[in-house]
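Below are the structure tokens for one structure; questions will follow.
Of the protein chains in this complex, one is absent; all others appear in place.
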Amino acid sequence: MDYFAQQLINGLVLGSIYGLIAIGYTMVYGIVGMINFAHGDIFMIGGFIALITFLILVSFGLTAIPLILLIVLLVSMAITALYGWTVERIAYRPLRHSFRLAPMLSAIGMSFVLTNYSQVSQGARVKPVPPIITGGYTLHEGPGGFVVQLSNIQIIVVITTVVLLALFTWLVSSTRLGRDMRACEQDQTMAALLGVDVDRTISMTFVIGAALAAVAGMMYLLYYGLVDFFMGFVAGIKAFTAAVLGGIGSLPGAMLGGLLIGLIETLWSAYFSVEYKDVAAFSILIVVLIFLPTGLLGRPEVEKV
Amino acid sequence: MQASRAPGVAFIFKKALISALVALVLFSLMIGVRTEPGPQGLLIYETRFGELAAMVATVFGGSIVVELLRQWWGPVGTVRVVPPQVTSALAVAGRWVAPVLLVFTFLVPVIFYNERYILDLGILVLTYVMLGWGLNVVVGLAGLLDLGYVAFYAVGAYSYALLATNFGLSFWVCLPLAGILAAFWGVLLGFPVLRLRGDYLAIVTLAFGEIIRLVIINWQSLTGGPNGVTGIPRPTMFGIPLSPGDDGLAALLGIEFSPTHRIVFLFYLILALALLTNWVTIRLRRLPIGRAWEALREDEVACRALGINTTTTKLTAFATGAMFGGFAGAFFATRQGFISPESFTFQESALVLAIVVLGGMGSQLGVALAALAMIGGFELFRGLDQYRMLVFGMAMVLLMIWRPRGLIGHRAPTVFLERNQAISSDLVKEGHG
Partner (left out) sequence: MSVDPILFVDHLSMRFGGIVAVNDLSFGAERRQITALIGPNGAGKTTVFNCITGFYKPTSGSMRLKHDDGHKIQLEQLNDFRISKQAKVARTFQNIRLFPGMTALENLMVAQHNALMRASGLTFLGLIGAPSWRVAEKKAIDLARTWLERIDLLDRADDAAGNLPYGDQRRLEIARAMCTEPALLCLDEPAAGLNARESASLSELLLSIRAEQGTSILLIEHDMSVVMEISDHVVVMDYGVKIAEGTPQHVRDDPKVIAAYLGADEEEAIAVMESGT
């Protein structure tokens, strides 16, 4: 039971990271209807920028950890957001009204570019950092000596996710930008006719998605203590799987999907085999889609005849 | 967009300045700073302001050049009127491209007999031509998005490798088996998921590709895991080995043995397989099944209203594509003599898909040209070493922007009464599945 509780905690933390990335996929899908294959790499770039900012701040002699984390968070979000904006501008906007596969391949190309860009500029080796946030709480000590622990970093990941999610939900539901985004999602032509700046709204969608991915990248760095140029691919596929599992286009779905994928992966590793954790996650995706063809929270597609 | 009035110098300068500024922020940390493991294993960093400045300057200059080009070219999206004579001349030339290319391909081993590198490259290109033609059935004709095509390639390769190394079956027995097994897996995957639409299908196929790869990596007792399968038998010419021994082909023909014989044989083998794929696809397009595939891509609802069983139609497309992938996989295994999961990553699927889309969905000639351009181009970039994927990715983005509908932008009808005229790809749908 204790073991299970511990795995549950670990799974939720991992799921939070996936969820943050998945939101970027789902938002972009909702508004432009394309799979942004480069989003996983945006997450990776976010992790790298967090790492570099952190190193610079430490070398300048800054020691107040909360302040460092805050600056790292903001810098990473800002620069990564600009990456998201640039990618949209270069690779997707010229193909906005083109045929469906072209932007997708452009996105795959962009993903190759970003992966290779950070490989070339930062080297192919894994970049480890010493644990930045240490300590934690012992929740329960079992009779067999097994302890259920909740580390500070886990608390930070979950709290950051919850806060961002709340902020983001507010943004989409109650601000002008959120309304524009929802309008563009329904009908871009009509939104444009009613005075919504569609280009700007789509750009902002990419910017917000990238900023959230940057947070995920930073959390990944803090939690696992490393980044590498290839981490965007696997995390990206998992997050996209999460978005689809939850029902692509649905924001709560993305978060739910993220948590589920995190849990499946962790529990499968804990009870069955670590090697097959990704196989388990993907298989469950396939099974869910067979029974719920539009994911858990996706709106069923009504066929217009 | 400044369509009517050409933007002035100030405009171009301002735009370039903004681009440079964006570049400065983007590259500031990623290029301006490099992280390295320090003496104690901890990360340290060094600054590279020179490189950063160079990159920003490049973006600034590049932006000016692009803007000038755009001005010279006219605004994006303008329909450039091509005189009808030119169009018809191009059409005539187009009719000659395929036969000339085919004859040339046949002659490659003769012309380049002593150029091992070119022969190897030719084999590689032809393998991708075959994969492209196979995937074309699924994506180009039936309009089903398959992001995990490499899975069937892997099934074919491992089928042959394992059957040959464990049971000693010959290549010619394994080749059909590999195709059948791949098709079987295609049906197995396709049956439950083909009612999914659009991107849901895409992610499921992607997931399937990853599952196959991960199972191959982890099922060590069967597949050898990450180490792969070694000692895969080389193909024989219908039982006659291409080896220096007494029973080898060279000895039988009374000529001196040369390792090039095998390369040439492999070249013609993959050429034959690719041409078989092409022939079958062209035949199928003119049969009801092929027309149903294309109709499915055009409008699935209408297909159902016409009494077409969309599920089996999709399944046959999926299985046919998978089967060709399986053949190509078996060839790959026998050519390499060694296979490992590394050859079957998502990048391969993406590459084959890029070949199909760049070729112009559904166009056989287009796919062949795209394979030649992509694989040949990729080889040209070999000198760029670590920047290769960077350039390759950029090329993919630019090619898509340049020709979103592919190199060959029209569809040939499968049957005609009077005039065999091509249909503009603007009318052709791309499918939803």
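Per-chain numbering from 1; labels A and B assigned in written order.
Throughout what follows, contacts are C-beta pairs under 8 Å (C-beta built on N, C-alpha and C of every residue); 3 or more make two chains touch, one makes a residue touch a chain.
The model shown is predicted, which means the values in this text are computed figures rather than measured ones.
Undergrad: Out of B:Leu17, B:Leu68, B:Ile111 or B:Ala302, which is the one that touches the chain we can't see?
TA: Of the candidates B:Leu17, B:Leu68, B:Ile111 or B:Ala302, B:Ala302 is in touch with the missing chain.
Undergrad: Which of B:Thr165, B:Thr260, B:Thr310 or B:Thr345 sits in contact with the chain that's absent?
TA: Checking each option in B:Thr165, B:Thr260, B:Thr310 or B:Thr345, the one touching the absent chain turns out to be B:Thr310.
Undergrad: Among the options B:Ala10, B:Leu69, B:Val103 or B:Leu427, which residue touches the chain absent from this view?
TA: B:Leu427
Undergrad: If the missing chain were put back, which residues of subunit B would it touch?
TA: Touch with the absent chain occurs at residues 280, 283-284, 287-289, 291-292, 294-295, 298-299, 301-310, 316, 411, 413-421, 423-425, 427-429.
Definition applied: only the chains that are shown with their structure count from here on.
Undergrad: What whole-Å value do you get for the distance between subunit A and subunit B if each is reduced to the mean of its CA atoms?
TA: Inter-chain centre distance comes to 29 Å.
Undergrad: Show which residues of subunit A lie in contact with subunit B when the two form their complex.
TA: So the residues of subunit A in touch with subunit B come to 29, 35, 45, 48-49, 51-53, 55-56, 59, 75, 79, 82-83, 86, 90-91, 94-95, 98-103, 105-106, 108-123, 125, 127-130, 233, 237, 240-241, 244, 248, 273, 275-276, 278-279, 282-283, 285-286, 289-290, 293-295, 301, 303, 305.
Undergrad: Mind listing the subunit B positions that touch subunit A in their complex?
TA: By the definition above, subunit B touches subunit A via 22, 25-26, 28-31, 33-37, 41-45, 76, 139, 145, 192-193, 195-197, 199-200, 202-204, 206-208, 210-211, 214-215, 217-218, 301, 346-347, 350, 353-354, 357-358, 361, 386-390, 392-397, 400-401, 404-405, 430.
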